[in-house]
Structures are given as C-alpha cells and as structure tokens.
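Every protein chain of the complex appears in place save one, which is left out.
Take a look at chain A:
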Amino acid sequence: MTLRALAAAALAVLMLTGPAMADDLRGTGDLGLIVEREAGSLLVVDRSERAAIGRIEGLGDLSHASLVYSPDERFAFVFGRDGGLSKVDLLTQSVVNRVIQGGNSIGGAISDDGRLVAVSNYEPGGVKVFDADTLALVADIPMGSKTVGIADVPGSRFVVATWDTGEVWLLDHSADPANPEITRLEGIGANPYDALLTGDGRTYIVGLFGEKGLTAVDLWQDPPQATRFLPDYGRDQPDMPVYKMPHLQGWTLADGVYALPAVGLHQLLWVDAATLAETGRTELAGQPVFALARPDKREVWVNFAPPDNDKVQIIDVMTRKVTRTLTPGKGVLHMEFAPRGREVWLSVRDENRVEIRDARSHEVLAEIEARAPSGIFFTDRAHRMGL
C-alpha cells in the first residue's frame, strides 16, 4: 500500500517534471521581434501561436529602428536612432549588452560569419564595426557623409552608400577585421537614400533622391561595376511630394524582374533584372514605401507614405495589375511575411496593433496588441543575405 502510494507519487512527479522540462526548451525559428518605436521596447512574438510572448524594454529611441539576428537565431542586434546598439536575447527576453556607439544611427548589418556587426551612422557620418560577442569596437570608418542602405556581402564584407557624397563603399574585413580593405566607388548619383543587396549577394541597388534613376553595383566584378538605370523615369511628370522615403530592403526580385517603388510618383516600376530596362509601370494609390514580394514571388504587396498610409495594395506579378486594396488601418508602417509565405503580419501604428492576415485569402487571422508598432522582424532573416 505504502509502496504503491510511493510509486504513484514518483510517477506523478515524473509526469509533472517531464513535460515541464520539455516546455522549458524551445526553438527560436518561429519567433520574431516587433519594434515599439515610441516606447523604446521590443515585443517578442511567436508566429505559431500568433501571439506576443514577452516584451524587452529599455532600448532608447527606436524611431527608424531596425535589427539583425545572430546565426543561431537567439540574439538580435538592435540599431536605435539615438546611436544605441543593443544585443537582446529572445529566450531570456532581456537586454544582454548595450552601447551608445554614435550620435544618430540609421541601421546595421551582420557579417556572413556572424562575428561582426556593422552600424551605419548619420552622425558622425560613417560606419562602425563591433564584435558580435562583446560589442567592443573593432573598426571605425568615417565617411564624411550620412550613410544609408548598409548590407552584408559574402566574405566578411559590408557595403554602404553615402547620402551627401553619392558614393558606395565596400569594406572587406576578411584579412584583418580591424583594418578593412576599402573599395570606394564615386559618382554613384545624387543623394542615395537607401539601397539593397539582392538575395544572391551579387547586386547592390542604390535608390537616388537627388536625381532620377538608380544605380546597380555588380559585386562580382573586381573592381565592382556601377551601372545607372531608369535615368529618365518620371522626368516628363511633375514630382509629387515624398512624405516618407521609400525603403529598399525587401525590394522585390520576382519572376526575373525588379518591382521598385518610384520616388515622387505614385507608381511601381518594373525592371528586367538582366538588362535593367524598364518593362512597365503600375499606378498605385500613393507614394510607395515598401514593395515586398510574397515569398512565392507571385504577388507584390505595397504600403504607402502619408496621407495614404492606411492602405496596402496587392499587385499580381503576372498581370502587373492591382488585384486588391486593403485598408488595415491608420499608419501601416511595415509588413513581414512568414518565411514560406503563408501569413503576413502588418504593423498598424496608430491603432496600436499588429494584424495577421492569410497571405492568399487576405482574411484577418488574428491581432496582437502592440504600442505604436513599426518594424516586424522574423528570425528567418538570420539566414538571408542582405537582411
């Protein structure tokens, strides 16, 4: 009797502790972080549960904040407007390290080996590179200009464009991380406002604000070759005011074409990726900000600058027509697709919520409360070049 009771008790303990331990372990592959820009916090979200599972606070001024992930998808490096570089742990949901590295930063990148984190600064203009483990400064590269569009290039390299001087700098940290070999391309064009690296790591595309057109830099060439394209788009039309700069990260390469947000025109520009020739335009509801391909590349989803930032338009890549205009709510700042494209998460800043929609039926599946949410970053970015 006593033995039986003991055995039962032991079994009960086993049953209780067994599952509890399993619950304590978890992967991070379906997690993500959502920037709460005003509150200076990050919401930790679980894609599978479609829910927030925690909040990390104390990250400073997160206006225009972005982040990159460590290769193990456990840590994120957060770039704040106040020059703060923070390393956060998704599992313990805490800030593990934080340095104020500059006066005004705009974004960053992580090297392909996960060892270096580069921060792009407006003030002082240039790039600083840090050790991903300790956040100790490894290299400081002043560029005499605001820097934009930093991305990682295969081989412990980073590429960045300069707003004031119209250059592209390629930093190669492979031989000596503290003393990168610098390749400087001048005459890229007036006022690069953002740039992106294609998913294969070969082409760096720079958007220009100060003149019409864009520049593609072929990083496979040595030295890299810059080519202007679309030099005349919209020259025959008066520019409309740009109330928010387009973002090029996530610029689409779909079906052999780039779908690019025009600057000063309410249009999406279609460009043949091989020849860089314009192949068409799609009229949109406003100044596009992000033009993102659904991961299967069949649709492009576009959000807008004020005063049209309550809308999202969906464009069919085959017909290049707008198939649907959604109005998720005021201040749709960002969209992030689940890696295989099943769902899309949209931040609706002014309504303090994130909306989760089926990426095919476009139905709302769930909503998550968030404080003035902006960027949404799923951990699969850890394994994508240029992100």
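Some notes on this structure:
By our rule, a contact is a pair of C-beta atoms (placed from the backbone, for glycine too) under 8 Å apart; a residue touches a chain by one contact, two chains touch by 3 or more; residues count from 1.
Rule of thumb we're sticking to: contacts and distances are computed from a predicted model.
A single chain of the complex does not appear, and UniProt lists its protein name as "Cytochrome C556", one of "Sugar ABC transporter permease", "CRISPR-associated protein Cmr6", "Cytochrome C556" or "Heme exporter protein C". Checked against the hidden chain, the listed residues A:33, A:106 or A:248 yield one contact partner: A:106. In the complete complex, the residue from A:38, A:316 or A:343 that touches the missing chain is A:38. Touching the missing chain, out of A:115, A:228, A:244 or A:266, is residue A:244. The missing chain, though absent from the display, is touched by one residue of A:128, A:146, A:173 or A:294; that residue is A:146. Note on the undisplayed chain: of the listed residues A:41, A:86, A:191 or A:347, the one touching it is A:191.
Residue A:163 is the one among A:77, A:163 or A:301 that touches the chain missing from this view.
Across the interface with the omitted chain, chain A contributes residues 37-38, 61-64, 81-82, 104, 106, 122-123, 146, 163, 191, 193, 209-210, 241-245, 306-307, 331, 349-350.
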